[in-house]
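Note that one protein chain of the assembly has been removed; the remaining protein chains are unaltered in position.
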Amino acid sequence: MAIFYTLLLFMIIAAIIAVETKNLLSAVICVGAIGFGGSLMFLFLRAPDIAITQIVVEVLGLIILIRATISRDLTFITGDREFFGTVVSVVIIFVIFLAGVKILETKPVEEIQEIRKSQPQFVTLPDFGTAIFDVAPEAASQTYISQGLEKTGAANLVASVILDFRAYDTLGEATVLFTAIIGATVILRRKSRKLLEDAD
Amino acid sequence: MLYALCFLLFMIGLYCAVVKKNMVKIVIGIMVMEYAVNLFLIMLGYRAGGEAPIIDKGHLESANEFAKFVSSSVDPLPQALVLTAIVISLGSLALMISICIRTYEKYGTFDITEIRRLKG
Amino acid sequence: MSIPLPVFIAVPLVTAFLLPVFSGLGRKGKAVATVLANLVTVSLLVMAVASIGQFRVYEVGKWPIPLGINLVLDGLSSLLLLAISVVSAAAMLFSARYMEQYTAKAKFLCLFLLMVAGMNGVVLSGDIFNLFVFLEIASLASYALVGFGCEHEELEASFKYMVLGSIGSIFILFAVALVYGNTGSLNMAYISKAIQSSGLNAGLSFAMALFVVGFGLKAALVPFHAWLPDAHPSAPAPISAMLSGILIKTLGIYALARVVFNVFGVSVSMGWLLVALGLLSMVAGAFLAIGQGDFKRLLAYSSISQIGYVVLGIGLGGLIIARAGNSITAKELAWASLAILGGLFHLVNHAVYKSLLFLTSGSVQMSTGTRQLKQMGGLAEKLPFTRATCTVASASIVGIPPFSGFWSKLILVIAAIQAHFYWVAAIIVFVSLCTLIMYLKVQRYVFLGELPENLQQSKEAKNSMLVAMIFLACLCVLMGLLVLVPSLRSHILNPAVKVLTDGLEYSTKIINM
Partner (left out) sequence: MAEKEKNSNGVKGMTVIVKTISSWVKVLIFLFGIYIILFGHLTPGGGFAGGVIVAGSYVLLMLAFGREFVEENLSLPVASRLDCLGAFLFALIAILGLALGGSFFVNFLYQKYLPGEALNLISAGTIPLSNIAIGLKVAASLFLVIFTLSICCKDFKPGTPVNGKE
């Protein structure tokens, strides 16, 4: 448990530095730190697939970000922000955060099951470390775990979910990447307009 | 409490994306928000002392072993969702950065207060 | 005849995957790509017409829900599919000639088809995460298309749009995560079933709020509208037509209505919230539009105002249903149906006439090279067809009797009066007057008055652009028939209204299929 708190605090500190530092390059490097912290976190949360993907995506994402910031003459931020606007946003965001803390509070599974026995109602999220399908009996994940191998033949259940049960999502996801890349090449092309006379 | 910390991370990202005036900072804010949501989803699926949702030879040796796996494996569904979300965020990062670079070329600055051709 | 539902997504997707290959093949390749893309949009239109009035659930990969993802075609989906395919067919036809002034046409067509595929995916999806994925496809394609010109303003508008759009998407994703965490399900029918039996808790209410903000950002409802007046004018004209005409409705209004009405169930406060957002958008959009001196910016602000009508109609219906609760009388149900009918009919009307207006603005911009109203004038004789179609569309949007806009506004006013919301009816009429002023301004500055020296050589738009504009203008005239002819109404509009008034019965219908 302590490891999760440590890593999450590490990520939060890195995020604060990334947000507040004046040097864009250090901000980008801090984003890398958040990403690697997240990747370790995924590993400890027993999600090796995500950890691998996160770490490699992080490397490429960093290369893309560094491409954007490096060799620019302005890697330092100059000029102050409007003080009033900042304070207002901080206050609003803090209020939403307090609301979020209330909303994200958890209860042990047994207690939730007890409450739900007398009357079917949603209580809160179950405690960290217990899955939703312990509380929600109709959840699909139970079937994925117990019958995924038999139904799809894939030993890696995450692969069986993304490429068989929910393959349609993955088609969408591949398309998102395709769209983004076509979009990036379109945005980065040298010449965007031509004279109409050329076309005739 | 872990969920709340995760939400704090989300809020830091939101703050950065809303308040900051530098284009790269805004992109960083959006990335931080994405990390927070991904982390939140994975944490939802975690089971204390659980195993990764990958079946190996040991699990198939006997029905007992397999039952033990079923009762301790973490939830594979959020992991599949996060895999999708990570790739989506990578795609939007690439697009966003290319827009930033082109804007920098045109205006010579990353500061959105100086880029004010369009009246809000 | 029943077409497998994924075909609506697979056809544009596969074509889009193949199109970039044509970009290296010179002029001939470009021509082939254009024809291919037009064929796809036309065939989508045919398929959308063929699937009117059906109710079907398609389980992808033969996995029963909640294991797999399902696609749902019901009244609301087929109405939106029809609107998407009409607007995209016209805009695609228009861009065949219009986009000659830009480079990288094959990639433009590819992004266009990806956007269409994304919207079709959103409309047909029965799974909330899948809805998010397809929403991202459509959004990413639109971000890139807004910046297609790669000039100062386009890039700035695109960045603004992309930042706000991404924040909206992340809010939606977070809401999906909360919904999953509380209900353990991602299928809309199952979530809805769980909410029916167990009610809402704080987490789900917060998710609902996040959904409203996220979809509100995509729909550009008034507190979240900052990106729209920049993004829509900066895009190339056919894309402005797509964005204003259909994208904000699919990603914003449709998704919001689906989630609010069919998944979470509409409550009184949610009804009031929608009514308030609608009224705010109507009034603010109209006032801001009158002051604009840029043709396309004026149209963009007017879109915000018109989106307000749609949200108002839907919200009013929801409010009436929620206020009556379980003991709803036939009379109240009729009022609610009328209000929702008005909203949805206005959605379809607006899709047609606003895209037509943007296409005419593109035609004007192409021949004069400017968007500033003050620099134009007297174009009526130079651009007779553009003038005629623009007048038809303006008459529609203002609400002059035989044209389509009149009927939807009339229905909204009648519904508001019947349900005793007299002040709402008054505001609707007032905003209509503002709309009249802004379109009189367009007519006055663009088509009447004196022709400036430098615009003497203005030429009328060419073949395919004209065909697209005339097609939409004919629709503007004929759309009134959708409510006036009972058989059309009972096939196209009424099933869509019924989906929303039935509310949470959506889940039982799908689970029992």
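Think of it as A, B and C in the order they're written, each chain with its own count starting at 1.
Operating definition for what follows: contacts are C-beta pairs under 8 Å (C-beta built on N, C-alpha and C of every residue); 3 or more make two chains touch, one makes a residue touch a chain.
Treat the numbers as computed from the prediction; the structure is a model and nothing was measured.
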Missing chain: touched chains present in the view: A, B, C
Per the touch definition above, residue among C:Val14, C:Ala50 or C:Leu448 touching the missing chain: C:Val14
Residues of chain A in contact with the chain not shown: 25, 48-49, 51-53, 56-57, 59-60, 63-64, 66-68, 70-73, 149, 152-156, 158-160, 162-164, 167-168, 170-171, 174-175, 177-178, 180-181, 184-185, 188, 190
Contacts of chain B with the absent chain, listed as residue ranges: 52, 54-57, 60, 83, 86-87, 90, 94, 97-98, 101-102, 105-109, 114-117
Touch list for chain C against the chain that is not drawn: 4, 6, 10, 13-14, 17-18, 20-21, 23-24, 58-62, 152
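Rule of thumb we're sticking to: only the chains that are shown with their structure count from here on.
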Contact-richer chain pair (by C-beta pairs counted) among B-C and A-C: A-C
Gap in Å, rounded to a whole number, between the CA centres of chain B and chain A: 1
Between chain C and chain A, distance of the C-alpha-averaged centres to the nearest whole Å: 29
Residues of chain B engaged with two or more neighbouring chains: 10, 14, 18, 44, 77, 81, 84, 88, 91-92, 95, 99-100, 102
Overlap residues in chain A, where contacts from two or more other chains coincide: 100, 104, 125, 132-133, 140-141, 144, 166, 169, 172-173, 176, 179-180, 183-184, 187
Contact footprint of chain B on chain A as seen in their complex: 4-5, 8-9, 11-12, 15-16, 18-19, 24, 27-28, 31, 34-35, 38, 41-42, 45-50, 53-54, 57, 60-61, 64-65, 67-69, 72, 74, 77-79, 81, 85-86, 89-90, 93-94, 96-97, 100-101, 104-106, 125, 128-133, 140-141, 144-146, 148-149, 155-158, 160-162, 166, 169-170, 172-173, 176-177, 179-181, 183-184, 187-188
Footprint of chain C on chain A - complex, ascending: 99-100, 102-104, 116, 120-125, 132-133, 135-136, 138-141, 143-144, 164-169, 171-173, 175-176, 178-180, 182-187, 189, 191-196, 199
Residue numbers on chain B that touch chain A, as the complex places them: 1-16, 18-22, 24-25, 27-29, 31-32, 35, 38-39, 42-48, 50-56, 69-70, 73-77, 79-84, 86-88, 90-95, 97-102, 104, 109-111, 113
